[in-house]
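What you see is part of a larger complex, with each chain still in position.
Each chain gets a letter, A, B and C, in the order it is written, and its residues are counted from 1.
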Amino acid sequence: MNIKPLGDRIVIKRLEAEETTKSGIVLAGTAKERPQEAEVVAVGPGAMVDGKRVEMEVKVGDKVLFSKYIGTEVKVDGEEYIIIKQEDVLAVVE
Amino acid sequence: MNIKPLGDRIVIKRLEAEETTKSGIVLAGTAKERPQEAEVVAVGPGAMVDGKRVEMEVKVGDKVLFSKYIGTEVKVDGEEYIIIKQEDVLAVVE
Amino acid sequence: MNIKPLGDRIVIKRLEAEETTKSGIVLAGTAKERPQEAEVVAVGPGAMVDGKRVEMEVKVGDKVLFSKYIGTEVKVDGEEYIIIKQEDVLAVVE
């Protein structure tokens, strides 16, 4: 993986429907906001607030829920990834 | 329960109409904002403000009123949950 | 009363027209913002600002003026209440 996100951004890889089923989570919701499950593959250094770096809460390998309509898609070596801000992560799935 | 919300988010489970009646609370309101009753099932670690963690005010087991049109619905093991921010909780019902 | 508002929210009970007349206050105003009189029945712990709790200015029993179009209505044991933020209280009537 050769993308290093800036600030409080993270790079995630959307989990396929099969994996979603395996973890027992099915995502429902209105058309306006439908969360999806993904795995974190890269984490930025954290945002700078008042000159101090704020430590990130998610780490590489975490499975996270995020809104489908957020983030920017990129394709690296044939794989699709999404770059989002950590604040757009709804929850970590354990 | 295997969803761990981030920051000041909480996971709640909507209470059925029967339970609502039992607690003596009937929710009225305009069509624009109709609160609903729910039980808190997971609580985030709290928001970071100026590098310090702000302690959460609600805890697991609290019954809360929240606006019907706020939050993101997820389904885990056949149960429906909603992820909202603590600031969107109107009140705790005791 | 079994509703405990969060943060700087308060729960108020709208005063009937008769009481309004008794206190000598008649509320006029444009259609856009018409204040109403209510009694405070529950007060939140206060907002958190920079990690410190800001003390509330209104207390249970205060009669307050508030804008008609603000807040969320709830019905408890047959009585109607409104949950608003303290900053939406215009004035205390003494």
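The rule is simple: contacts are C-beta pairs under 8 Å (C-beta built on N, C-alpha and C of every residue); 3 or more make two chains touch, one makes a residue touch a chain.
Fair warning: this is a prediction, and the values are worked out from it, not measured in the lab.
Count of copies in the whole complex in this file: 7, from one repeated sequence with 3 chains shown in place.
By definition in this document, only the chains that are shown with their structure count from here on.
Taken as a graph of touching chains, this assembly is arranged as a line, each chain contacting the next along an open chain of partners. Copies chain B and chain C of the same sequence differ in orientation by 50 degrees, per CA superposition (steps of 5).
The geometric centre of chain A is 41 Å away from that of chain C, both derived from CA atoms. With touch defined as above, chain A holds no residue shared between interfaces to two or more other chains.
Residues 2-7, 9, 11, 42, 44-45, 48, 50-51, 72-78, 80, 83 of chain C are the ones that touch chain B when the two sit in their complex. Chain B contributes residues 23-30, 33, 35, 49-50, 52, 54, 57-58, 65, 67, 86-87, 89-94 to its touches with chain C in the complex.
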